[in-house]
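With one protein chain removed, the remaining protein chains of the complex are shown where they sit.
Each chain gets a letter, A and B, in the order it is written, and its residues are counted from 1.
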Amino acid sequence: MAFEPRIVGFLCNWCSYTGADLAGTSRVKYAPNVRIIRVMCSARIDPTFVLKALSEGADGVLICGCHPGDCHYVEGNYKAVRRFAALKRVLRAYGIEEERVRLEWVSASEGVRFAEIVNDMTERTRKLGPSRVKPQLMADAAAR
Amino acid sequence: MSRRISIDPITRLEGHGKIEIFLDDQGAVEDCYFQIPELRGFERFVVGRPIEELPRIVTRICGVCPASHHLAGAKAVDGCFGDEVPPLAHKLREMYYNAHYIHSHIAHFYALAAPDFILGPDADPAVRNILGVVAKVGLEIGGKVIKARAQAQEIQQIIGGRTTHLVWCLPGGVSKGLKPEELEKIKPMVGELYDFTQFSLKLFREAVLGNPGYVELILNGPYTLQVQNMGLVDENDAPNFYHGKVRVVDCEGKEICKYAPREYADHVAEHVEPWTYLKFPYLKKRGWNGFVEGVDSSLYTATPLARLNVADRMATPRAQEAFEEMFKTLGKKPCQALLACHWARLVEMVQNAETLQRYCADPEITGDAYRVVPKQITGEGVGIVEAMRGTLTHHYTCDPKGICTSANLIVGTTNNNAPIHMVTRKAAASLIKPGVEPTQGILNMIEMAFRAFDPCYSCATHSLPGQMPLEVRIHKNGALYREFRRRC
Partner (left out) sequence: MADRKLQIALYWGAACGGCDVAVLDTNEFILDVAALADIRLWPIATDGKYRDVEAMADEELDLTIFSGAIRNSENEKMARMLRQKSKLLVAFGSCAHLGGIPGLANLFDLDEILKTAYLSNPSIEPGNSTVPRPHSEAGGHALEIPQLYPRVYKLDQVVDVDYYVPGCPPAPAQVKAVLLAVATGHLPARGSVVGASDRAVCDECGRHKAEKQVQKFYRPWQIIQKPEECLLEQGIPCAGSATRSGCGVRCPNSGMPCRGCYGPLPNVKDQGAKILSALASIIDSRDPEQIERILDDVPDLVGLAYRFGLPASLLQRRIGA
C-alpha cells in the first residue's frame, strides 16, 4: 500500500481558507492528504503549532496566508514570514527536510492554485517518506 | 581463585567513580582499577555553536571550578580573535580568578583534608568529618571558615557578576568592569582573607606538623609516586594560575620541557583504556609506556604540589616564605609525597590573597578600558590556566564567521588519571595485608590516596558529615565471606 502523507494545514480565515473553499465548490479534484485547521490570520501560527504537529506524527505542515499587502489585519502575513524564516533554520538543525514545512500565499479567488499546492506538497512529501519524528520519540520513550 | 573488592561509589571526585580491587589466593592485592563511569560529550556538542558562547557553555563541565573553564575557554576564544584583549581585562580576570582559588582551596582543605588530620585517619568514621573537626576545635573555626568562603564568593560576584557559571568573558575582554564603590567593598574582605590564609597555615603547623605520626605518614606512607610534575609558570618561573607557560619537571628536578599554550599538542597526548571513560594524558614525546613510575615515565601529576615543584619561587613575598618553609620541612624538592598537596594548597592561598591585595592597590583596576570590539577572526586559539586541581587546556577552532568547528579539552583532574589509578593501587597493595581483615581505618587510608589530588568536586565547607561511602565485599570461593561498610 502506498504511503499516504498526513499533512496538517493552517489556513487563514480571510484569504486562504476561502480559497480552499472555492476549490471545493468548484469541484476541483485534488489530494485529500491535508487536514485543514482554520485560523484568523497566518500571524496566529506560533512555531509551537508546527513543532507540535510534527511531534504528533504529521508528515508535513502547510501554512497558507494572504498575499503580501492583502492581509485582512494589514501586517499579519509579514509576521508569519519572519517567524517562518526563523523556524525553518531550526527545523534544518533538527534534521527535518525543508519540503515538509511550507508557507504559501493563497487568495480567496485562487481555488485552483490551492489545489495545485496541495497536490504538489503531497507528492513531494510522499517521496520523502513518513516523518521519523514521532517514531523516534516513541522509540526513545519505550527504551526507558 | 581470585576475590574481588568493589568500592562503589567513590565520592568527592570528578563526577562518579569506583575502585575494583582483585586479590590473589593469598589475599594479597593482585590488581586494582580506578574507573570513571561518565561522559557527556562537550568536545562534540560545542561544535556548531558561535565560538563566543563556548566560555559560558564549558563552565558546565564543573560547578566547583567553572571559572577555570570559563577563563581557559575565554583565552582560547581570545586566540580565535587575534588575541585582541586590553590589559585591564586580563588584570580583572586574574583578580577574579585568585578569589575563585581561595573559595575552592578553603572548601577542599577544611571539608575534605582536615578531618583526616585533625581527627586522625582511623578515627571513628561517624565523627571523621567537618562536624567532628568543629567539635574538636570549636564552633568559632566553623563560622570563620564559612565566612571566609562566603567572602571569596562575594568578591567574585562583585567583580564578574556571577559566581557559579560565570558569563563575563567575551571576545575583546570582559563585559563589566570594577567600579570604585565596588572596589571599596572588596578591600576589607581581601584583608580578612589574607589573615585567614595565615590562620590556616598556623592550624596546619599545629595540627599536622606538630604530630610526628602525620609527618611520618606524609613523608614515608604509601602515597608517593615517582612521576613527573606539571604547572604553569610566569617569566620568573613562579606560579601563575591564569597565564604563562607550562613547565614540566621530572621527579629528580630536571626540566623536561616548557611550552607555550599553542604547542600543547606536541607535548601532551591522551591514552584510552576500554574500562573507563576518562582518558590518560601522558608526555607525548616519551610515548605511552603503561602505568609505570620512574624518572623515565611518561606520566605526570598536575596538582598544587606539582605546581610548586616546577616553580623556582613564588610570585609574592609572604607566599615565598611559606614556600621555603614547606620545602625545608619536606626535605627535598621536587617532593613526590602526595599528601603534601594539602600543604601546597595553603601556600598557594597566600599568593592568591597577596595577588588580590596587589590588584586592590592598582590604580588602573577601576578603569573603563576593559573591552574592545575585536577586528578580526583568526580562527584558532589555545587557552591554558591552572585549574585548582591541575593544568587545564582548552583548544578551539572556528570558521571565518566565528562558528566553532572543533574543541579539544584536557581537564585538570584528567591529567592525574593515571597517577590516581597507580597510587590507589599502591595504597591498596600496601594497606590490605594477606590474611588480615581490612578495617574501617584501612578503607579510609585507601581513600586518602586520591583525596590528596582534590578531585574536581570539592565540597564547600559546611557541616555535612564529610565521609565517603565505602563498602568492601570479600568473596571466598564465589560466596560472600565478609562485608564492611562505612556510612555517614
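Operating definition for what follows: a contact is a pair of C-beta atoms (placed from the backbone, for glycine too) under 8 Å apart; a residue touches a chain by one contact, two chains touch by 3 or more.
Only a predicted model underlies this, so the values are computations on that prediction, with no experimental measurement involved.
Trainee: I'm checking contacts with the chain that's been left out. Which of B:68, B:98 or B:163 qualifies?
Mentor: Only one listed residue reaches the unshown chain, and that is B:163.
Trainee: Touching the absent chain in the whole complex: find that residue among B:99, B:155, B:422 or B:456.
Mentor: Checking each option in B:99, B:155, B:422 or B:456, the one touching the absent chain turns out to be B:456.
Trainee: Looking at B:27, B:402 or B:441, which residue reaches the missing chain?
Mentor: Once the missing chain is taken into account, the touching residue is B:402.
Trainee: I'm checking contacts with the chain that's been left out. Which of A:26, A:109 or A:136 qualifies?
Mentor: Looking across A:26, A:109 or A:136, the contact with the absent chain belongs to A:136.
Trainee: So which bits of subunit A touch the chain we can't see?
Mentor: Its contact residues with the unshown chain are 46-48, 51-52, 54-55, 68, 75, 78-79, 81-83, 85-87, 89-90, 93-96, 132-133, 136-137, 140-141, 143-144.
Trainee: Could you list which residues of subunit B touch the chain missing from the display?
Mentor: Touching the missing chain: residues 2, 4, 8-9, 11-12, 15-16, 20, 22, 30-31, 33, 35-41, 43-50, 52-53, 56-57, 60-64, 66, 81, 111, 125, 131, 143, 146, 150, 153, 160-165, 167-168, 170-172, 175-176, 264-265, 268-277, 279, 281-282, 284, 288, 371, 373-374, 395, 401-403, 406, 408, 410, 456-457, 459-460, 462-471, 485-488.
Throughout what follows, only the chains that are shown with their structure count from here on.
Trainee: Averaging only over C-alpha atoms, locate the centres of subunit A and subunit B and give their separation in whole Å.
Mentor: Centre separation, subunit A to subunit B: 55 Å.
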